[in-house]
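There's a structure below that I have some questions on.
One protein chain is absent from this view; the other protein chains keep their places.
Here is chain A:
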Amino acid sequence: MDSFQPLFEQLFGSEWGVSLFLLAKNLLLILAIIIPLLLAVAYLTFAERKIIAFMQVRVGPNRVTFFGIPWLGGWGQPIADAVKAIMKEIIIPTGANKFLFLLAPILAITPALAAWAVVPFSPELVLADINAALLYILAMTSLGVYGVIIAGWASNSKYAFLGAMRSAAQVISYELAMGFALVCVLMMSSSLNLGDIVAGQQGGSFLNWYMIPLFPMFLVYFISGVAETNRLPFDVAEGESEIVAGFHVDYSGMAFTIFFLAEYANMILVATLASIMFLGGWLPPVDIIPFNLIPGVVWLLLKIAIMLFFFLWFRATFPRYRYDQIMRLGWKVFIPITLIWIVLLGAVMQLPEAALQSFPLNLWF
């Protein structure tokens, strides 16, 4: 790809040519991440419907196929859904604030996609290998709530507004626990770079992954991630039985689909970050011959798929939390756990070297 750089320099001069070349190159790389991501989102919805169907002893979508091939029954469903969503009319309620009503889905999906810029897929395969990647991820995930709040307000509807307020309170509460859980990870790895965090978990087997020494933090992170994406059992922002469909009750067609895409892209993001920070990213579970021949990307995708399966499993299993119980879990359970764990971890890390070595089976410090 770099062979095009002289062409740009010829066209735009040496000052602008370099910058414009970088811009064009990065745009192409962004597309190379986003298009597979959106396909993954489409098939995640299919997987969700199939898996929940099996858990409830149903068949799930099995009609739409490609070119009439019978054993592909159901695999065309996400594509058909997407086409349907594009063709449908976007209805804007009369009392709605038109500009903000249409801006909200954009604000919801932008951070969900932007966070992928720093996610490494293998030691070399990363768009932006920046030092402050973890901070950037935190910043991007904290922006997602704007889409929800603005959608709720701009719809000019009670149910949408209630959903938006629930969602805002919930996301802000769980962000704290999530941030503190990640603080433990960066204490262990002493780096904010996601590639370095994975490299810090190297050492031969899955025992070196941060999931083992930081197991409570892994649980806190993952459950907060479920809450942050407004997934069941924490989906009071949508709560069909109480507030119809929450913040997106007035949305239809593509505007609704974008919220949908953002939710699933966020799910994949949380699963990816959990696998990178706690499950060793692209590292094989045991570093011996049949396992370490498989490329790292495959391991990473496998871990992401397992984490995503948990999301779907939760949805099929747990009843919805009551609102005050969600708040209690966030503030009174998770935040104290994380704070205590940070202090403990810091104390252990400050132990003298000899004391650390004298622990049997100490792999981590």
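What we mean here is this: contacts are C-beta pairs under 8 Å (C-beta built on N, C-alpha and C of every residue); 3 or more make two chains touch, one makes a residue touch a chain; residues count from 1.
Definition applied: contacts and distances are computed from a predicted model.
Q: Name the omitted chain as UniProt records it, choosing among "Amino acid ABC transporter permease", "NADH-quinone oxidoreductase subunit J", "Probable cytosol aminopeptidase" or "Maltodextrin-binding protein".
A: "NADH-quinone oxidoreductase subunit J"
Q: One chain is left out of this view; which of A:143, A:199, A:254 or A:348 touches it in the full complex?
A: Counting the whole complex, the residue in contact with the absent chain is A:143.
Q: Touching the absent chain in the whole complex: find that residue among A:26, A:325 or A:358.
A: Within the whole complex, the residue contacting the unshown chain is A:325.
Q: Kindly state which of the options A:192, A:237 or A:258 is in contact with the chain not pictured.
A: A:192
Q: Residue by residue, what part of chain A touches the chain that was omitted?
A: Contact residues on chain A toward the absent chain are 15-16, 18-20, 100, 130-132, 135-136, 138-139, 142-143, 145-146, 149-150, 153, 161, 165, 168, 171-172, 175, 192, 324-325, 328.
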